[in-house]
Each structure stands twice: as C-alpha cells, then as structure tokens.
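Up next, chain A:
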Amino acid sequence: MTGLLAGWAPGDALVLALVIPVIGAFVVLALGRWENARDGASLITAGCLFYVVTQLYPIVAAGGRPDIVLFDMVPGLSIRLTLEPLGMIFAGIASFLWIVTTLYAIGYMRGHHEENQTRFFFFFAIAIASAIGVALAGNMLTLFVFYEVLSVSTFPLVAHHGTEEAKRSGRIYLGILLSTSIGFLLFGMIWTWQIAGTLDFVRGGVFNAEQAQGPMIAVLLALYAFGIGKAALMPFHRWLPAAMVAPTPVSALLHAVAVVKAGVFSVLKVVVYIFGIDLLKLAPGTDFLLYVAAFTIIAASIVAMRQDNLKLRLAYSTVSQLSYIVLGAMLASDIAALGSAMHIVMHAFGKITLFFCAGAIIVFAHKTDISDMKGLGHRMPVTFFCFFLASLSLIGLPPMGGMWSKWYIALGAAETHQLIFIAVLMVSSLLNLAYLMPVVLYGFFGKAPIQSEEDADNDHDDHEHHHAPPNHLLLRHMTFGREGISDASFMCLLPIVLTATGCVLLFFYADRIRIFLLPVFGG
Partner candidate 1 sequence: MQGLVDIFKPLYDLWLSFEAFMVGPASPGLLGYWIVIALMMTGFYIVIAHDNLVKKIVGLNVFQVSVFLFYILMAKVTGGTAPILAEGITQYSNPLPHVLILTAIVVGVATTALGLALVVRIRNAYDTIEDDEILAVEEEEDR
Partner candidate 2 sequence: MTIFYTYFLSLPFAAAIEPHLPILQVVVPLLCAPICVLLRDAKLSWLWATIVTWITFFIALVLLGKVLASGLIIYELGSWPAPWGIEYRIDAANALVLVIVTAIAAITLPYAKVSVEKEVARPRIYLFYLMYMLCMTGLLGITTTADAFNLFVFLEISSLSSYVLISLGGNRRALTASYRYLIMGTLGATFYIIGVGMMYMMTGSLNMADLATLLPAVDHTRTVLAAFAFVVIGLGLKLAMFPLHTWLPNAYAFAPSAVTVFLASTATKVAIYALLRLVFTVFGGTDLFASTDISLMLIIVALIGMFAGAFVAIFQTDVKRMLAYSSVSQVGYMVLGIGMATAAGLTGGIVHLFNHAVMKGAAFMAVGAMFYVIGSVRLNDLAGIGKRMPVTTAVFLVAGLSLIGTPLTVGFISKWQLVQASLALGWWYVAAGILLSSLLAIVYVWRVVEVAYLKAPPEGAARRSEAPLSMLVPMIVLAAATVWFGIDGDTTLRIAGEAANALMGPASGGKP
Partner candidate 3 sequence: MLMMGAVGLAIARIRDLFAVSMLSGIFSLIGAAAYVVLDAVDVAFTEAAVGAGISTVLMLGTLALTTRKEKLGGGKSKSTTAFLVVAVTGAVLVYGTFDMPRYGDKIAAIHHHVVPRYIEKSGEEVGMPNIVTSVLASYRSFDTLGEVFVIFTAATGVLAILGRARRRREDEEADEGGSDTKGAAS
Partner candidate 4 sequence: MMHRKVVLRVVSKFLIPPILLFALYVQFHGDFGPGGGFQAGVIFGSGFILYAILFGVETVKRVLPPWSTRLLLVVGVLTYGLTGVAGLILGGNYLDYNVLAHDPLHGQHYGILIVELGVGITVAASMITIFNVFAGQSGGD
C-alpha cells in the first residue's frame, strides 16, 4: 500500500478500517465532557476512515481482492473480511458520507440542544463501524454479524429522545429488524450452509446448477429477501417510518449511509455472490419477488404522497427507492444488477441531501409539515435549491446521477423481456415527481401566510427563551448579507451543498462507477 499506510498488508488495512471507528467511538466516550474535543474527535475519525478507504481503492480497481480471516467460529465458518468492488463502493460512500453527516450532526445537535450527545456520537461511530463491516464482509456469516451489530447499535440512536413515542418506535424498529434477521435470514443462512457447505461469497454463487433446479432456491431467495429487513421490502417496511422519531442526522444516517444501504447492499451481495445471477436466471419461481418489489415501489410512493410530515414522506420515498434496488437485483440480469449497485450510490447522495434539508428546516425554521412551508424557499434559498437538485436526482432526471441507475435497471428489464417493470419504473418516476416537487413548489412559489413570519418569530423567541442561541459564527443563521434571508447555519449548509453537488457530479462520473463494477457483473 502507499501513502501513510505504506508497508501495510491490504488485509490488515481492512481490519484497520474496521477498528478506526471503534477506537473513535471510545475516544468520543472518553472526551464526553469536552464538547469541542469530542466533536473534533468524531470528525478526525471520520477523516481517517475515509483516508484508509481511499487508499484501498486503487488496489481493488487494479483487480486486487484484499482478504483476511479474523477467526474461525466453527470449522469452515469464519469471520472473514474481503474487499471487492461492490463492497468498495459501499464502504466508499459510507465513509465519505460519514464525514459529511458528522459535520451536519454537530451543527444540528448543537443547534437543537439535544441531550446525551456523547452517547449519540458514540453509537454513531459504532454504527458506521458495523456498516463498514457489512461492506467488507467476506462471507455471509460475517455480513450477518455486522448486520446485527448495526441493528442493535442504531437502536439507541432511534430511541434517542427516550420519550414514550421514541421507545415505541425503537421497539418496532428493533423488533422488525431482529425478528426478520433471526427468523428468516439466519434460517436461510443455515439452510444454505446445509446445502452448499459454505457461506463464502463466491462469484457465480455457491450452488451448483443441479441444486438450482429445485423449488428450494425460490424459498431460499425469499428467506433472504424478507430476512434482510433493512431492505424494507413490504410488508416488513414498518420500521422505517417508525424510525423517523430519531434526530434528523440519524434519519440521514439510516436512510442514506448505513442502515438501509446495508440492507440493499446485502440483498445485492446475496444475489450476486450466493445465488449468482446466472443461476437466478435458471431458478424457477423467483418471479414473485419481483412483483413484491414492484408493488412496494408503487405502494410506498402512493403512501408518501399522502404524508404531510416531510420526514415521513421522505421515509416512504426511501421504502420505494430501496425496492428499485431489490428489483434490479432480482431481475437476474447483469445490467440491472449494475443499475442496482449504482442506485445505492445515487440514492445515498440524493436522499441524504433531502434529509439534511428537512433537518435544516426543522432546526432553523421549526417546520415539520409540508403544508406549513409555503414561501419558505425565500427565507432559505440555498436549502430549498439543494432540495430541488436532490429531488431531480431521485426522480431520475438529467443532469442528475439518479438518471443512470434507473436507466440501467430499465435496460435490464428490457433485456429480460419484462417490460411491465419498465412501466413500473416510469409510473413511479411520475409519482416521485408528484410527491417531491410540491415541497419545492410550495417553498418557492407558495404564498407565505401573513402570520407565518410572526409564528416563526414566536417559535424563535420560545427557542431563545429556553436555550441561549448558539453564538458561534458557524452555528448562526446564514443571511448572505440580504434582508429576509435567514438560511441554515454554515455547519448545516456546507454538508447540504456538498452532497447536492455530489448528485450533479455523479451524473458525469457515473461511467467510472460502471467500469469499476464491471469485473463483478461480467460486462
């Protein structure tokens, strides 16, 4: 390896990537009393992690597959880390977005005067560590282990407020995630082990053609698809809206960086490396999952339209978007799977921007309902513009990254002659338009009610009454020197702008991702 890691074996670097956030977490815990040092530590850890991940990129791009076995649990069943392009992509976005989210979280948490911030950042780091673990997992067992750690470590984040509602939501969250994973996923894993004798990720899958003929493959695939509850396939999607009680950075983390992406990433991994795309083409009876995914896409979009709470609307949007990825994976076509992989990235950038914006609106305008946001775009132009860009990306319009992934999935559907799913994609794009654009339209063109300013002021006064306003330059409203503009603070805006720019850039660099992923999907 090069750079600061010169002399390190790539395998060891994988361990390092895993250990950095854990160490960071404990440093955060130790520094809990000194706010600035603590938050600094969070940022530094995020930076270090990102650095290590970037150092690994050239190796993987050159065809290397860093690999290390940590220990054997049972003979032939080990905790093992292997980095391949899919994992690289996931690790890359997770570690990059972690920096951004940390920046944002510092601004948000301080702006919002949240309690237990140390606990928050501690579990935040642990969650990232497990997300990285999921990305690096070299076999299904390892993936499962980190998947579970992720569920458990995000529970305190979801139930952060500790209110009755937060606890109830936390229960739903953990209940669904743990029960699906133990009830279905573990079952599927042990079954797989029983049949194939291995849980390692193998190109082309672990089953032979003969095993693939039986109806069992369909059952197994269903076990995996539903077992990975984080993919939020209906009817196991309830946890996602429930998790909206969490502070906004957590929602961003859940939706864009760690949790849901870990879910769909796992689905993708299973399809590609456990079943193998070629095998999936042969296997009978797997079609119904496609319909489940399609149904989820449409149904969740429709539900999203009916939500007035911005975060809830975004949550249902996520449910819908995740099923794109599942759909792409299940289409049993290389090109669709490629589209899925890309959609992980595209959706990550798009959705995190949207959540950042939603959070900024909550903190700096005290608005949670869309119907209250009329005219808010004039007060917070940057926020709303970024929201607009990200929406475009999700809808799949150029010049945004989101276009490409949808394009490839649609190509895959065409390739396998399942045109109905192209129709599904198109309908859902229209629905996306229908539920995202109103926010922007309200913001920029809606007429702010007269009392709205007063309301805002009152809110603000209340706020001031309770907590001293953050005096720090970075935490103050940004006005850009103009009358009537009081956008979010610098600490909040910076990440928003960064990720929104990312959405645009991804449009232009999408081909890089495709080429990088080619070894996985055979071209």
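Here is the rule we use: a residue touches a chain if its C-beta (ideal position, glycine included) is under 8 Å from a C-beta of that chain, and two chains touch if they have at least 3 such contacts; residues count from 1.
Selection rule: all candidates are chains of the complex that A comes from, given by their letters.
Model, not experiment: these values are computed from the prediction.
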Complex member in contact with chain A (any copy), out of 1, 2, 3 or 4: 2
In the complex, chain A residues that touch candidate 2: 71-75, 79, 141, 144-145, 148, 152, 156, 159, 162, 166-167, 170-171, 174-175, 178-179, 182-183, 186-187, 190-191, 193-194
